[in-house]
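Excluded from the complex is one protein chain; the other protein chains are retained at their positions.
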Amino acid sequence: MTQQAVEVMKPLELPAVVRRRLTGAELAGLAGLGAIALLPIPFGSFGFFVGQFALIYAILGLSVVVVTGYAGLVSLMTYSFAGIGAMVTGIAMASWGWPFWLALPLAAAATIPVSVIVGVTSVRLKGLYLAIATLTFADALGETFFKWDRATGGLSGWVVSRPHPFRSDASYYVLLLVVAMGLVWMVTGLRSSRVGRAMLAVRTNEREAQALGINVYKTKLTAFLISGALGGIGGSFLALLLKQVTRSAFQSPLVEATSILLVTVVVIGGIDRPLGAFLGAVALVVQQQVFQGARFFFAYFGIYSAALLVLFLLYRPGGLMQVVRLQWRLIQTRPRVGIISTALIIGLNVGLAWLFVRLS
Amino acid sequence: MIAAHPVIQVTAFGLASGATFGLLALGLVLIYRTTGAMNFAHWAIGLLAVIAYLYLANEGVPVVLAMLLALMLSPIAGIAAYRYVFRKIPRSNHVVTILITIGVAQLFASLAAMVLGFKQFTRLPPWLPQGKVSFAGTELNTTDVVTIIVAVGIAAGFLAWFRFTRTGRALRAVAQNREAAMLAGIDDVRSATIAWGIGSALAALALLLVLPHVAGKQGGLITTFDVTPFGTLLIPAFGAALVGGLVNLPMALAGGFAFGLVRELLVLAPRPWSDMRSVAAAVLILVLLILRTERFFVTAQEREALEA
Partner (left out) sequence: MSEPLLEIRDLTVRFGGITALDHVSIDVAPGEIVGLLGPNGAGKTTLFNSISGFQKPDEGRIVLEGQDIQTLLPYERVAAGLGRTFQHVKLFTNLTVRENLLVAQHRHLSSGSLSAMLRLRAWRQDEAEALARAERMLDLIDLRAWEAAYPQALSYGTTRFLELASVLSLNPKVLLLDEPASGIQQKEVEALGPLLRRIRDDSGCSIVLIEHDMSLLLSVSERVYALDFGRVIAEGSPDEITEDPQVLSSYLGRTRRTHATA
């Protein structure tokens, strides 16, 4: 041990914040993201729709990243929060004539009472209880809030239109890109902060977190609240995307299935990585489009995404980036194995989709 | 079908569906206590038995044989899921444990949906006696009565097995203190396999009992939506398990009956409330969570075991 033991207790001088330069790998990654962002262009209107859908899934994925990836809580009502956001946006815009920019924060705020009720009851118990509670509430909300005509606009739902500068497909796509990246920036900021690290600590070892003075209940509740608000924001943009919000998507059984799909999106991205949510969303939404041609879409895509969820959880917790990294290393060290396994992975994904479509 | 004594009929119906939840809850608690994993895939494993039964029965296999074969499928699926998937996740990793059971649930449910899509079953040959029986001055469905009797019988048998046999005691030892049990020579993998096997069989029986209540609504065609909604079966089962603090078996069974009763008795309530089954379940579960029922049933030792 060094002399510095004595100096620990003296008052601190704060150093200036250090700015790093981006590494080569990070620049390449950013370039890759940029390329992905440009993908929809040759596909025209359909391409932009898929792109917008993927970005909204990415935003909803961020909700899962915070509550599950950071705080380690399983929430099965992410899509319910999206539904609340979507419906509140619909009410505000179609029924009260509000502009979108006022409806959006209202949508986020509307999730708070729900997340408070669910959170406060479950946060003092083990994570398992919260998982059960969210499942229960998703179901109950589907039976109440999402059945009331005044909230859902009846069977035909709410019709909303996009605010003026964003009416076209391309412009709405760009808006979503900016919003999604902004939210990724915010969630990343959360990670490198007192609250974010507390969440990670609670997720890793709750006892030790308590022993270090972290209020684990407040931390978990905060994560749940933020996650709910992110869900509401995603739902608000979803309303604009679809231009018409109907309630069936937020009732059982679809609401739980979609919440699970969002978890899969995030797991594919590496459960605690905000950018990973973006990647996972793109991957799954694109695959989903391919499966749309299949006769039993619900079943086939369900099998495919469930298999992905299980396989990634078992073997690649680091997500797609880990897959890419490991395959790259494999190709460099054992080229034949590397190339064959990579071809198999790509082939299986493409082939399965083709197979299911053909089987119809 | 509301006759002279609706309360009695609805009560019988509620107890019958409660029997299902009770059996499901028994399986859930057994698996949770022995392996520390809360099995979100429980109902889906039972669903596979239903699909098997539908397939066999529609192919002309005698009902009883179809039932028995179907009942064997779930334990196979459950044990396979345990051996190849769940065992690979360390107990201490709570998040991944829950997520992976959800993944397996979706996998099995989607497989079931696929089969239902391909085979388009229209016939649902009943395996329980049909008809009516007289009781307390009113008519009850024989199916309901037999369901209750079968469920209580099987549950009682299971509880007795758990309490009095060597294997049952071994499972309880593992639940209380895995390391001590292992030191005493009890194989915890074998115990877990047994727990998953029996738990899955209970789930299969539960779903086969409830099937007649929910299936065949869409113009005679049995679709996945009749049996798969995640919530319909899993939530009351969780609620029932919560009554016993997730660890007490008899209370879980009682909880199942309670949930079934509440759900069905709601039918007698005034209009908007009568459709609010999920809300009723949610309220009950909220209350149970606030009460923190596990306090009453989990010993300090068991808590250590469950938290790994």
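When the chains are written out, they are named A and B in that same order, and each has its own residue count from 1.
Operating definition for what follows: contacts are C-beta pairs under 8 Å (C-beta built on N, C-alpha and C of every residue); 3 or more make two chains touch, one makes a residue touch a chain.
Note that the structure is predicted; figures quoted are calculated from it, not measured.
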item: Candidate in contact with the missing chain, chosen from A:Ala108, A:Val216 or A:Ala353; value: A:Val216
item: Residue of A:Asn205, A:Gln244, A:Gln289 or A:Ser341 in touch with the missing chain, whole complex considered; value: A:Asn205
item: Of A:Gly32, A:Pro165 or A:Gly189, the one touching the omitted chain in the full complex; value: A:Gly189
item: Interface residues of subunit A (partner: the chain not displayed); value: 1-2, 4-9, 12-17, 186-187, 189-190, 192-198, 200-201, 203-205, 207-216, 222, 226
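Note that in this section only the chains that are shown with their structure count from here on.
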item: Computed distance of Cα centres, subunit B from subunit A, in Å; value: 31
item: Subunit B partner contacts - residues on subunit A that touch it in the complex; value: 68, 72-74, 76, 121-122, 124-129, 131-133, 135-140, 142-144, 203, 252-253, 256-257, 260, 263-264, 267, 295-296, 298-303, 305-307, 309-310, 313-314, 317
item: Residue ranges of subunit B touching subunit A (in the complex, touch as defined); value: 38, 40, 85, 88-89, 94-96, 98-100, 102-107, 109-111, 113-114, 117-118, 224-225, 228-232, 234-235, 238-239, 242, 246, 275-279, 281-282, 285-286, 289-290, 292, 294, 307
